[in-house]
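For this view, one protein chain was removed and the others were kept in their places.
Coming up: chain A.
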Amino acid sequence: MSEGVSHKSQDELYFVVRNHEEQYSIWRSDKQVPEGWETQGGPAGKEECLSRIEELWTDMRPASLRAAMAAAENGNS
């Protein structure tokens, strides 16, 4: 009912994007994707992209942290 700034048109399309830390976001499909981000899906409506991210982004720790924690775990055992 009160989701964000909603004066934009409803049929704007987005990409699902992901960076080197495997963090996800969305990006308007009519604009150039910023450096360091890869397209993972879309173009699609915003809600569709966000629900796709809800499925894909299962571990919200940045990739480098995940790696560091796994390394520390192995070092300790």
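Convention: a residue touches a chain if its C-beta (ideal position, glycine included) is under 8 Å from a C-beta of that chain, and two chains touch if they have at least 3 such contacts; residues count from 1.
Heads up, the rule we're going with is that contacts and distances are computed from a predicted model.
Of the names listed as "Sarcosine oxidase subunit delta", "ABC-2 type transport system ATP-binding protein", "Imidazole glycerol phosphate synthase subunit HisF" or "Amino acid adenylation domain-containing protein", the one that matches the UniProt record for the absent chain is "Amino acid adenylation domain-containing protein". Remark: the residues of chain A touching the chain excluded from display are 1-6, 8, 10, 17, 19-21, 23-28, 31, 33-37, 46, 49-51, 53-54, 56-58, 60-62, 64-65, 68-69, 72-73, 75-76.
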